[in-house]
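In this view, the complex is presented without one of its protein chains, the others remaining in place.
First chain written, first letter: the chains are A, B and C, and each begins at residue 1.
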Amino acid sequence: MKETPLSACERTFLLKAVEEKKRLDGRQTYDYRNIRITFGTDYGCCTVSLGKTRVLAQVSCELVPPKDSRPTEGIVFFNLELSPMASPAFQPNRQSELLVTLNRQLERCLRNSKCIDTESLCVVSGEKVWQIRVDVHVLNHDGNLMDAASIAAISALSHFRRPDVAIQGRDITIFSPEERDPVALSIYHMPICVSFAFFQQGTYLLVDPCEKEEQVTDGLLVIAMNKHREICSIQSSGGIMLLKDQVLRCSKIASVKVSEITDLINKALENDKRVRKEGGRFGFAESMPKERITALKRDEAPVEMTGVQEMAEEFLSKGEAAPEVVSSPVIVATGTGQLGEGVQSTWGLEEEDEEDECQGEMDKEEKKKKKAEKDEVMVISDSEEEEVVVLNPEAPKSKGKRPKH
Amino acid sequence: MDQIETGSGSVLREYGSEQNLLSKPDGSATFLQGDTSVLAGVYGPAEVKVNKEIYDRATLEVVVQPKVGMSSVRERAREQCVRETCEAVLLSTLHPRSSLTLILQVVHDDGSLLSCCLNAACMALMDAGLPMGRLFCGVTCAIDSDSQIITDPTAQQERESRALMTFAIDSKERNVLMSSTKGSFSVKELQQCIALSQKASEKIFQFYRDSVKRRYSKIL
Amino acid sequence: MAGLELLSDQGYRLDGRRAAELRKLQARMGVFAQADGSAYLEQGNTKALAVVYGPHEVRGSRSRTLHDRAVINCQYSMATFSTAERKRRPHGDRKSSEMSLHLKQTFEAAVLTQLYPRSQIDIYVKILQSDGGNYSACVNAATLALVDAGIPMRDYVCACTAGFVEDTPLADLCHAEESGGGTTLALALLPRSESIALVQMDARLHQDHLDPLMEAAMTACKGLSKVLDSVVRQHLQEVSVQTRE
């Protein structure tokens, strides 16, 4: 399915609006849409909604042998997927330009900035290290996937707990969460991406573009920063002409936005931690907006069991009992038996059968074999390789595969 | 031995749903059963690829996205079950030569995943306003080592169970649309589970009705 | 930095350069006869080859055709022997498809694509030997190849990397300096208008240091543009002498 293209008047309308410093959803130029971070019941699972854009991140881990070049470091792997749910234009298992850009940007933002202490993920040097895998699923595409993905990934990483391990000699014991409390990853800093969209050859700039705005933009500038005002990556894309001052100005805006978002993530993390500690209810079920008209929830409901047994009995008694005596199979040749007095097997029939035409050449060999079995079977069986050796008396040119004597 | 008791087993966990929560798809819904949660999105009827076109009805594609890693053979089997169930109830002849796409994203798996997928799929199809001859719902039953039947089992209960069955029940005659099982069980147990699923389906169909009522309460 | 001193007390770098000094740049244009434009470029030990075909009609899927400008198609690949460890996939992995994409975006900004509606320009770049600054070598080589093909551009596109060590920006990093884990900024500049066609930066850097770093990279790019200009002029002279005869 194709993406609905933007009409020319929509395009001019949007550009005009940008010029007049107005946005479709009534935001100011530098405003972000509402950010909502919710954590799942699992450690390391979180959804982030940025306006209508929605992503789901899940962190998982497993023990793997390390890379030869870095025997004492754990491995962090990012995999962002554009689910076809997010937009009809996304097709599963296809490497689109957008997918490559997002994945690489996520890697650069979170791996190259060394925000995770990979050395602490080493279990046995050169033998076993933790591989941390971050899966990010885009569920709904309404622009600015990069920012949403980076917020989701870093929140999920900060939320994640890996199982504790103990090493005794060469044996590695992995403790279940019941045995020992799982361990959080050590995260040095939290890089967050902030996207800027440029219009009219860089004259106008918007923070957090929505999908419609992204469609008319000249290009994007993504700056990843942490709250210590350190830039973790910069990436421009889309063939725009930028001036140095614009980049510097964007980096200043980014630093403000990043500190706001970091506070939000920390607040969400603390909130989740508190609820878990107090033994309250957490997870996605709790975060469902109950007041919405489209949402409904029911408490645990017992299922009426009376009558179930009677119903089952009824069907059982209705059904006829299977007959004890069944027809016996016929042994056609050593190692080959047949059930049923069928004539339906077209392979066994003579050549003049009309239906044979559709059978194709490849069946021929089998057919000959079958025919032989059905007619007077001539068995020459002293070969060890095969139990049944059948020669077709009518077809002297038997295929070479079968031993003749 | 096959005696079932009205123990703690025969309950449906807390369940809920939210419809129309994604802006892009034509219909979307999430369904929660306890901690198990599935998000479904539907696109269509829309233009179909030529090689997938069917001349007298709509082509339905179902994609099940696992939470971690790539989709595997297990997801394919689930896709087949969900697709054929939906095909049976959708009046796809009303949209010939078009495509319907149903995407299911596993958000959290705490048992009874296939039934949750089915329920989310049905809610999303309803939200998309696609014509259906009847509704369907999924119910999972587990038989534990004491031969007790547990409805809507958690992941822990699934692991400890001897057999696991998931049925899709239709809303018209409460008949079995789909059946998928694991483990071994007697005929009687199967019949009991079917009967129990039919009972449990009443609750879910009532839930469907309530949520539609609530949704359109402001209009009616 | 562990073990490796990138900048000595005397202000010299690993390969003996000063902080703002560029590596030696050598280039030749028109190295292939059958291509519409081609160039070979050496930037220090990094060797890149660029070939340009087009503008020609859109090949492959017709749906890519743009009605108001030309499509730019880039493919970046690295020879299997270009790095210390043998590269298994010369192109097609995440990093190289990203590089292809970046090259494409860079030249979409610089080439006057609106002059060739409904057509396609192919740019193929290959790294023969890699010693840091692959992106910039590719951009510089591709610029020369485009000039050789006679495709109109706004300006030369010059690209250069810059790093940051001990409060000093370093221009045109070599492989050892890049892999040290410090900051690397790659910048493609159209020198005359001082507009940036592409900027990419990795690893941590305090916001206050961004300005001097970008300044250093831009100065380096301008320096490069002079070299590229002289290469083009020299090539033109050679060609015009040949044609006169």
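Just so we're on the same page, a residue touches a chain if its C-beta (ideal position, glycine included) is under 8 Å from a C-beta of that chain, and two chains touch if they have at least 3 such contacts.
The rule we apply is simple: contacts and distances are computed from a predicted model.
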Answer for the undisplayed chain, UniProt naming, from "DNA replication complex GINS protein PSF1", "Exosome complex component RRP43", "Ribosomal RNA-processing protein 43" or "ER membrane protein complex subunit 6", is "Exosome complex component RRP43"
Which displayed chains the unshown chain touches | A, B
Can you work out which residue in B:Gln80, B:Ser98 or B:Gln148 touches the chain that's missing from view?
-> B:Gln80
Given B:Ser23, B:Ser98 or B:Thr181, the residue that touches the chain left out of view is B:Thr181
By the contact definition given up top, give the residues of chain A that touch the hidden chain.
-> 311, 315-316, 318-324, 326-329, 331-332, 334-347, 362-363, 366, 370, 381, 384-388
Positions on chain B contacted by the hidden chain, ascending | 73-74, 76-77, 79-88, 163, 165, 168-170, 172-173, 175-187, 190-191, 194-195
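As a convention for this text, only the chains that are shown with their structure count from here on.
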Between chain B and chain C, which partner chains are common?
-> A
Counting C-beta pairs in contact, does A-B beat A-C or the other way around?
-> A-B
Going by C-alpha centroids, which chain is farthest from chain B? Tell me that one.
-> C
Averaging only over C-alpha atoms, locate the centres of chain B and chain C and give their separation in whole Å.
-> 54
Centroid spacing, where centroids are CA-atom means, of chain A and chain B in whole angstrom | 20
Could you please state the distance in Å, as a whole number, between where the Cα atoms of chain A are centred and where those of chain C are centred?
-> 35
Touching two or more other chains, which residues of chain A qualify?
-> none
So which stretches of chain B touch two or more other chains?
-> none
For chain B, which residues count as touching chain A in their complex?
-> 4, 6, 10-25, 28, 30, 32, 34-35, 37, 39, 41, 43-44, 46-47, 63, 65, 67-69, 71, 99, 101, 103, 105, 107-108, 110, 151, 187-188, 191-192, 194-196, 199-200, 203, 207, 210-211, 214-215, 217-218
In the complex, the residues of chain C that touch chain A are 94-95, 97-98, 101-102, 105-109, 181, 185, 190, 193-208, 210-211, 214-215, 218
For the complex, which residues does chain A have touching chain C?
-> 95, 97, 100-101, 103-104, 107-108, 112-114, 202, 219, 221, 225-226, 228-244, 247-248, 251-252, 255
